[in-house]
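Scroll down for the structure; my scribbles are underneath it.
Excluded from the complex is one protein chain; the other protein chains are retained at their positions.
To keep things simple, chains are lettered A and B as they appear, and every chain counts its residues starting from 1.
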Amino acid sequence: MLDTIFFYLFALLVVGGGILTITRSSAVHSAICLIGSLVGVAGLYLLLHAEFLFAVQIVLYIGGIMVLFLFVIMLVNLDEAARERQFNGQWWLALACVVVVGLQIAWFMRKGAGAFKLAPAAAAAASAAKGNTEAIADALFSEYLLPFEIASVLLLVAVVGSVVMAKKRI
Amino acid sequence: MEFIVISLVKAAIVAAVLMTTLAYLQWVERKVIAHIQLRMGPSRVGPHGLLQPLADVIKLITKEDLIPPHVNKFFYLLAPFLAVTMALLSISVIPFGSEVELFGYKTWMQMTDLNVGVLFVLAVSSMGVYGIALAGWASNNKYALLGGLRSSAQMISYELPMSLAIAAPLLLANTLSLREIVQSQGDHLFAWSIFKLPAPQLISFVIFLIAGFAETNRVPFDLPEAENELVAGFHTEYSSMKFAAFFMAEYANMVTVSCMTSILFLGGWQPLFPVSLGSNFVAPALFALGGSLCLYHGLHPARRKDRYTLPVFAAIFFGIALALLAPPVARVVMPLFWFAAKAGFLLFCFIWVRGTLPRFRYDQLMGFAWKFLFPVAVLNLLVTSLLVAVF
Partner (left out) sequence: MPDGYLQIFIFLAIAIAFPTVTILAAKLIRPSAPSITKLEAYECGIKAASDSRGRYTVRFYIIAILFVIFDVETIFLFPFAVRYKTLGWFGVAEIVVFLAILIVGYVWAWKKGALEWV
């Protein structure tokens, strides 16, 4: 009962935040609405007993990436962009794309509806028995060891890329 | 039902104690700073200025609240809410004491224990950045915007060494639950993770404390409100209760950092030395000492009114000391006393540093975080992991 209420609250936050993100004309407003949407996603993780993911979602996306977004927005002068017309003449095309993609998603959901069934009691019991973070650690450092190390190489590439882009002289 | 009632009672107690602490922390700060500078500090409102916080609240509530027309109103109003809510929220996972039995209910002196407690505190504090960044942006004032930008850049920079410094004692504790972290440390000084063999965490303790000073925007890292260059930084355009909200957020963050330091490094509610050696008598002895000092100064007063106020304080202190000697009281209060003593000492350090150190320049501040604290924290983590693995 309580979980259902919280689910709809978080879902509203996700969807409402997402819609506001693309409809606000001011970039800062969009960024803040995106933060709201990401908070909602974190809440949904929490309802799924993915506590580690819940915390990481907030620390990384909201505490890191969105701060970066805000800095970038303040870095470039977006006032010009905000004054221009938001919608150009292509919205019929956009609508057609939305309908096609929406139908596709609906079709896949109908076809694979059985694939996402998860016994909620079992999942909850498993995470209560050993703790969500421990479960993630076990998976990460045994089965997914190679992807984990590759991720650190990927981050190295990101360091190089960001410095190259931001510094004029290398 | 019982669960809801207990949670509500706990939440109400924690909130009430926290608010009082925040109000009196400010009194303590003014008194300590004053004595460092050979002044009296607040002394007019009530005996020794003890009613000063109340007077401040009344003043702030009755001040005119200006909302300038050039601000972005929604975010201007949202920012102080965000700052104060996030600052208060992290206290909800702090364990203040061990399990107690009160009125037949067994309960922990902690609102709730999450098994991702450490990450929760990090997450909430990282959301606190937005209170400041939004305040600076929404104010539409050059000083405010610069202050907000500087402050958020500073807070994220110091968050890195902070999380690295947290990870090192976690290698010893092997848990993210704050309650279990305290339980993994023992009941004497050399069983706290700061001095615990095989890997004493003295370095990460210092790094964590420095990063904590920077996260709370306190001296020597109070760049966002460097008044000689930025007036009041991100809260230049705020007045009345909205200004008070930022003020309160800063103090609440100080309390959180102190609590987290004592949990991670100083053994939380664990005593300085075991109960079998008589650590339960430390608190009564301290209060008795305080009482005797008050009594002595009351009998040899420096000012006329001290003759009446100080003996009253002495009586109160002696009363507390006697009450603490009673075993049933001691069992409940002693863990709280040790926790409060550690957190209180760290809060005193915050104030002490403010009375002692000058402010960093901004490039020094960033250089310090990225070129000194970060590599030291990484090396410390490596050394810790090797020590833990070898022994």
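General remarks:
To be clear about the criterion, a contact is a pair of C-beta atoms (placed from the backbone, for glycine too) under 8 Å apart; a residue touches a chain by one contact, two chains touch by 3 or more.
Everything quoted here is computed from the prediction, not taken from an experiment.
The residue from B:Ile61, B:Val329 or B:Leu357 that touches the chain not shown here is B:Ile61. Across B:Leu176, B:Leu310 or B:Ala343, the residue that sits in touch with the chain not pictured is B:Leu176. Touching the missing chain, out of A:Val15, A:Ala94, A:Met109 or A:Leu140, is residue A:Leu140. The residue from B:Ala245, B:Ile263 or B:Leu310 that touches the chain not shown here is B:Ala245.
Hidden from this view is one chain, which touches chain A at 2-3, 6, 46-47, 49, 51-52, 56, 59-60, 63-65, 67-68, 71-72, 74-77, 79, 124, 127-128, 131-134, 136-138, 140-141, 145, 148-149, 151-153, 155-156, 158-160, 162-163, 166-167, 170. Against the chain not displayed here, chain B makes contact via residues 7-8, 10-12, 14-15, 19, 60-66, 68-70, 80-81, 84-85, 88-89, 91-93, 111-114, 118-120, 137, 140-145, 149, 153, 156-157, 159-160, 163-164, 167, 170-171, 174-176, 231, 236-237, 240-242, 244-245, 362-363, 366-367, 370-371, 374-375, 378, 381-382, 385-386, 388-389.
Here is the rule we go by: only the chains that are shown with their structure count from here on.
The geometric centre of chain A is 33 Å away from that of chain B, both derived from CA atoms. Listed in rising order, the residues of chain B touching chain A in the complex are 75, 114-116, 119-120, 122-124, 126-127, 129-130, 133-134, 137, 145, 149, 152-153, 156, 159, 176.
Of all residues in chain A, those touching chain B in their complex are 28, 32, 35, 51-52, 54-56, 58-59, 62-64, 67, 70-71, 74, 131-133.
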